[in-house]
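Every protein chain but one is kept in place in this view of the complex.
Just so it is clear, A and B label the chains in written order, and each chain counts residues from 1 on its own.
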Amino acid sequence: MTGTLVSLAILLPLGGSVVLLFAGKRLPEPLAGVIATLTVAGAFGCAAVAAVDFLTGAGEALTVRWFDWMPAFGVDASLGWDRLSALMTLVVTGVGALIHLYSIGYMKGDARFGRFFTYLNLFIASMLILVLADNFAMLFVGWELVGLCSYLLISFWFERETAAAAGKKAFIVNRVGDVGFIVALMVVFAHFGSFRFDTVFESAPEVLTTGTATAIGLLLLVGAAGKSAQLPLYVWLPDAMEGPTPVSALIHAATMVTAGVYMVARTGAIFGMAPIAAGTVAVVGAATALYAATIAVAQTDIKRVLAYSTISQLGYMFMGVGAAAYVAGVFHLMTHSFFKALLFLGAGSVIHGMHGEQDMAKMGGLRRKMPATFATMTIAWLAISGIPPLAGFWSKDEILGTVFERGGAWTVLWGVGLLTALLTAFYMTRMMWLTFFGEPRWDDGVHPHESPAVMTIPLLALAGLSVVGGLVNTPFRTTLEHFLDPVFDAVRLAHVPTGSTAVALAGASVIAALIGIGLAALRYRDRVPDETGFAWRLMGRGYYVDDVYGQVFARSGKLAAAWLAFRFDARGIDGAVEGMGALTRKTGGWLRPIQTGFVRTSAAGVVLGAVALLGWFLWRGGL
Amino acid sequence: MVELTLFVIFGLAAVFGAVSMVWARNPVYSALGLMLTMLSIAVFYVSNGGYFVAVVQVIIYAGAVMTLFLFVIMLIGVDKSEERTERLPVQRPLALGLLALFAAGVLWAGRLVWVTGAPAGVVPVDGSIEAIGTELFRKWVLPFEVTALLLIIAAAGAVALALFREDGGDE
Partner (left out) sequence: MNMNLLAVAPEVIVVVAVVALLMIDVQWRPGPVWWAIAAAMGIAGATAAVALQWVDYRGADAASFFSDMIAIDGFGAFAGMVIFPLAGLGLMAAWPLIRSQGGRGAEFVVLVLIAATGAHLMAAAANLIMLFVGLEVFSISLYVLAGFTRERVDADEAALKYFLLGAVASAIFLYGIALVYASTGTTSIGGIATYLRSTILLRPGVLMAGMAMLLVGLAFKVSAAPFHMWAPDVYQGAPGGVTGFLAAGAKVAGFAAMARVLAVALGGRIDDWAPAVAVLAAVSIVLGTLLALVQSDLKRMLAYSSVAHAGFILTALVAGANGIPDMWFYVATYAVQVLAAFTVASVVSGATQGRAPLSDYTGLASRSPWLAGMLGLLMLAMAGIPLTAGFVGKAAVFRSAIDADYLWLVIVGVVSAVAGLFFYLRVIVLMYMQAADEESGHIPVPGGARVVLVAVGVLTVLIGVVPWPLLTWLRDALPL
């Protein structure tokens, strides 16, 4: 029974996307969206019913076998339903359903309305495969599909060149991370002979040495950093804003970026054996958190503020899971998905109301025109800033507390986290003030209006979750911790501070948040200060990292391609490859194409290979 | 000793013929070079007791194949000689170097003392027509028959390529 429900949770959105793929064009506009939303809501319902057993404490983790997929690898197409995947499923489908609903309003009138919901449904299904996988191969399937869907969705408006480029960038950066992930999988298989989670995690202590575990952990980190946009692979996420806003919300809140955090939590058994790898995860997380927060401070585009904020918050989660505070990390993942989805959808509502304007310098005074958006955004703002008793406070505090409790060098990470909390409060307040307070600075002809109910209802629902979502795991009532305990049974969890330490730490973070809010409120209360100084420009451009990447990697890649084409295949030269002209002109005598199309050149290749092989075999034969 | 002398003389002749076939500018010389090689190889067959094969070699190659070659050369015109400018400057030294390496490798391999295979491979061969016929139509009948397929390809391929007309029609 439970198994059927779990399977349905994936099959519903998957089926929805298939139906929409074939019938999407013929269905009238809202119907396609309604179908898509219903499938995701249905998936949420299935998952909720299936999860009831866990809540009552009676539920056991179970495996739902679909079919033998690749038996030679010990891999079935099967789903693992335990408390962690249950929680992830609920978050993905719950937030996903709200975003679907919102999209019906947001995408109204788009020429490819049906296609959009096809991708959206497929995105949810892929993410569910990822979180419900019970072996690395299925996880990889989900991982790949999520990457593919994000590519499709980010470049959904591919007529815009920036959107197409952003999709490509997301894809390329993710591939870089994927290399690490796949190599990690291969190393895992080489050592365990299996891809199954239970086999791998149970036998990990016997099979792996610390060195191997560290290697696997670091490789997994590369993969996780790619998907979850951590240093130095974060560059795709801000550009991913080019997609429609609900896509941004989906990528940033419920799906995709959380995959990395989930994967680290899931493979906790391996990271537990590799303190260096786990420490690296935490350091990368802390560095990313602070780094992205400083960039967010100087953004003028409302969505880019949120994008860098996501990177920063993901840094917190990494810090948490790296410190073996898996529950705290997953907890923050959950609360963050509530308020970040809310912030994005709210921003989308603002952009919708402002006729596509995204520059905060041209907003201001919107609180009267868009009361519902304003009210819900306010909740999200306070939640992410870490004001009790809203959701963000509890989860962020738990991460910071655990990191502090580990002592030693970890205290430095705690300090970084605290500073980030201050900055977070600052830039979120800045965003709120520039958008909703002060005098209107709208362009001529812009008449802001509140969005339709189909868009505000999801906002209200998410606002509710942002308020109460944190209460599932407070120092007074550790429901979530008990809930997730069986999953992390075998893993050594870090301790949460108690007593006066806990109170003092909580106090510190609240004070940091209040300082941040206060500073920003003072600075932006009645004017838009000039922010064109060197430091502002530096942070506004993200320390020019993007430009450097572009120059170094993209250009050298193009040159390499041109060189390759010219050197090895003069016939197949791609005229579109830039740099070709320059290269041709500079060609010296030595730079002659190898693949000229002459028979004798090919024959030379054959003989060259023959001589090399002959040499090898003779050497083996005892020359 | 006689055999060794014969081998050295005709081995050199075979190599010389092969090289001159590739090297000659005039196609008639090329054809003659090929003939020299074929005849030298026939001598090897004789010295190994393969009299029938040697005779067949002479008749088929020196007789039929060479005549055909010369015929074609005459039809095309003897005065046609190929252009020899090399547009890839490293090509020739590279080719010579590689070939030298290749030859050195094979010679090196042959220099090594090796245990010859199962005795079946080196029993004195009865080179009579009868023995060959028995071998060919008993043990090797299947490969022999399959070579007939090669003839079908040759016929069908030649017909197909020769029948081509610009308008795509046949005849």
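Here, contacts are C-beta pairs under 8 Å (C-beta built on N, C-alpha and C of every residue); 3 or more make two chains touch, one makes a residue touch a chain.
No experiment lies behind these values; they were computed from the predicted model shown.
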| item | value |
| --- | --- |
| Neighbouring shown chains of the undisplayed chain, as defined at the top | A, B |
| Listed residues A:D134, A:D178 or A:D397, member touching the removed chain | A:D178 |
| Which residue of A:V141, A:A375, A:L460 or A:A508 touches the chain not shown here | A:V141 |
| Hidden partner interface residues of chain B, rising order | 105-106, 108-122, 138-143, 146-147, 149-150, 152-154, 156-157, 159-161, 163-164, 166, 168-171 |
| Absent chain, residues of chain A that touch it | 67-73, 77, 137, 140-141, 144-145, 148, 155, 158, 164, 171-172, 175, 178-179, 182-183, 186-187, 189-190, 561-562, 564-565, 568-569, 571-577, 595, 597, 599, 601-603, 605-606, 608-610, 613-614, 616-618, 620-622 |
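Note that in this section only the chains that are shown with their structure count from here on.
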| item | value |
| --- | --- |
| Whole-Å gap between the CA centroids of chain A and chain B | 67 |
| Complex contacts: residues of chain B adjacent to chain A | 88-91, 94-95, 98-99, 101-102, 105-106, 108-109, 112 |
| Residues of chain A defined as touching chain B within the complex | 589, 592, 596, 598, 600-601, 604, 607-608, 610-611, 614-615, 618, 621, 623 |
